[in-house]
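With one protein chain held back, the other chains of the complex are shown just where they sit.
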Amino acid sequence: MAHQIYQAIVDGILVGGVYALMAVGLTLIFGVLDIINIAQGVLVVLGAYLSYELSTRLHMDLFLGLLITVPAMFVIGVVIQWAFIRRLRGRERTSMTLLVTYAVALIIEGILYEIYGPNVKQLNASYVQSSVHIFGFYLSYIYLYGFALAIAVIVAIYALLYRTRFGRSVRATMQDETAARLIGVDVNRVAAITFGVGVAVTAAGGMMFGATNSFNPNSGYDLISRLLAIIILGGLGSIGGALAASVFMLTVESLVTIWSPEWAIVVFYAALVVVLVIRPTGFFGRQPVRAQ
Amino acid sequence: MQAAALIVLAAAAVGFPLVFGSPVVTNYAVYALIFVAVVSAWNVFSGFSGYISLGHAVFFGSGAYAVGIAAKDWHITGTGVFALLPLAAAVGAVIAVPFGLIALRVRRHTFIVITIAIFFIFQLMAYNLNSFTGGTIGMSAPFLPWSPTTFNDRFYYITLACAAAAVVMAALIRRSRFGLQLRAIRDDEDRARGLGVRTMRVKMTALVLSAAVAGLVGGVWFLYLTQVLPNTGFDPLFDLALVLMAFLGGLGTISGPVIGALIIEPGQLYLTIKYTNGYLSEILLGVLFLLIVLFMPRGLVPTASEWIKRARTRGRPVVPPASQRPAVPQPGNDAPTREART
Partner (left out) sequence: MTALLRTEGVGKAYGGVHALDSCTVEVEEGSVAGLIGPNGSGKTTLFNVITGYAKADAGHVYLGDRKITNAAPDRVFGFGIGRTFQLTRIFASLTVLENMLVASPNGRAAARRRAMEQLEFVGIAGHHAELAGTLSYGQRKLLELAYVLVADPAVVLLDEPAGGVNLSLVNTIADRIRELNAAGKTFLIVEHNMEFVMGLCDRVTVLDSGTVVAAGPPAIIRTDRRVLNAYLGEDLPDDDPHPGEQS
């Protein structure tokens, strides 16, 4: 029994890594642009389908395929931001962007359905099925790689934010858009690129998700709900928080699954509700500075 | 002038089934009216307060399930089921209390997400609590001994009554001080608090009222459809459709949600019926949404009324020349006409 619990914890942590990869982009977009990108869920699925195409048609290794899918998703992200989100201003901006991204999600999902239909797919590679046996625990390779990838991506984002000039502009915009504008930051460019980066990360998340789950165009709903819960729990805008919350939530879910698989997902959302009642800004959230 | 228009409208609404009697048409009308009622109710909370709820399906679905479960457990059959509708409203209202206590303590971004989370919790409970909710099989409504035409016609009038009640409630609230406080919260909640508005109380009241109506209509919908399933009673697209209709018509107005519902629901229904396997309706819904948000963000009603105003005042200066203006004290003048206050 105890072993089962420990294995569940290990599984939870590893799966948490995959979710962190998907959540980090979402929280970055919120932190800089102050918008919640509901389309993130379906974009992960899109990333999974892109990886699927590369791996089945061109027989590319999944990780190698990222070299193509990541830039592709970056471009998609920039286009979405530029076409639809950039022009939203004013009082209702919060709700508007949320609904716009929801609409974009619907469109992408609909298109994916038209192309692929409802049948599930899964990404395959030699290492997807196998695992390593350490200290009596099974650690599947794909999850280990995924966790490593998540850490690498997070480190890369931190490096981008804290070591580059562009990153400084991003941080300035996060803190005070008007002030950033006044010191010459091209806020529009920052917004577009950040959105692009946030979406590009989902390419990696999508690949990982596709390799560890079977998916169809409908998978986006469940995903975005979990991701939203994760980033709120971790604190909107906090990258480290996204990682912590992913690991926490997925571990809790993994543990609850031992006793009751159907209720595990309810516990997932219930955890969000409980934490928010106690601490409305999440684990690492800053004070809700923006009133709207 | 407005009263006359309303009377004509009411007469047309009441006479509608007599003219367009076929059940197919009245079916569209019933669905449209259901949405008119729910969107108006949603608007009372979200449109006025600015807190966009993507979880109203919780109240709607709970109302539906409440009627189904009560009918089954209390062995109610025939037209007696309609007596359960107040129960549906009550269930919606009661659920709104913890819903609001949890969700209304956070800022708007987080609020929207919490409503989504609570929505999913309810949907999952509907799936999982098999013995209570019937699980994936859902619940069925007791049989009503009516012919198809009578069935649709009667439900038409029932939903018409619900829709009228919801719209009247929305209008009354908007004119009241309570409605004013809600709208002030939408503009600047902190400022409203600083002026003595009990914001939590106001928001909760609006939510409870909104939820009661949504629950009631959920019950009616269940009786009409005779069935509820976890993913129809708690349907994520339902919430999005609500928001879209309200936005199209004009958030926070009275006629906006009505117009939005009347335009979109029949269209959506048509597409669902025609393309049962396709996701065309989803794509179109999304595209329509984007178009509205980008080109008519305030909605049809406010935009249209502005066009009308502009058309009417064309040729006349917006600010009348000084000679025509009454002697109103302006800031900056020591206006001799103003009485000194002691």
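We just call them A and B in the order they show up, numbering each chain from 1.
Convention: contacts are C-beta pairs under 8 Å (C-beta built on N, C-alpha and C of every residue); 3 or more make two chains touch, one makes a residue touch a chain.
No experiment lies behind these values; they were computed from the predicted model shown.
Would you mind listing the shown chains in contact with the chain that isn't displayed?
B
Using the document's definition of touch, tell me which of B:Ala184, B:Leu244 or B:Val293 contacts the absent chain.
Once the missing chain is taken into account, the touching residue is B:Ala184.
Check the options B:Val38, B:Val58, B:Val197 or B:Ala214 and report the residue that touches the missing chain.
Checking the options B:Val38, B:Val58, B:Val197 or B:Ala214, the one contacting the hidden chain is B:Val197.
Mind pulling the chain B residues that touch the left-out chain?
177, 180-181, 183-184, 186-188, 190-199, 252, 326, 328-335, 338-342
Please note the rule applied: only the chains that are shown with their structure count from here on.
State the interface residues of chain B toward chain A in the complex, per the touch definition above.
50, 52, 102, 105-110, 112-114, 116-118, 120-121, 124-125, 127-128, 187-190, 236, 240, 243-244, 247, 251, 278-280, 282-283, 285-287, 289-290, 293-294, 297
Could you list, by residue number, the parts of chain A that touch chain B in their complex?
Where chain A meets chain B, its residues are 30, 34, 36, 84, 87-88, 90-92, 94-96, 98-100, 102-107, 109-111, 113-114, 217, 221, 225, 228-229, 232, 236, 262-263, 265-266, 269-270, 272-273, 276-277, 280, 288, 290-292.
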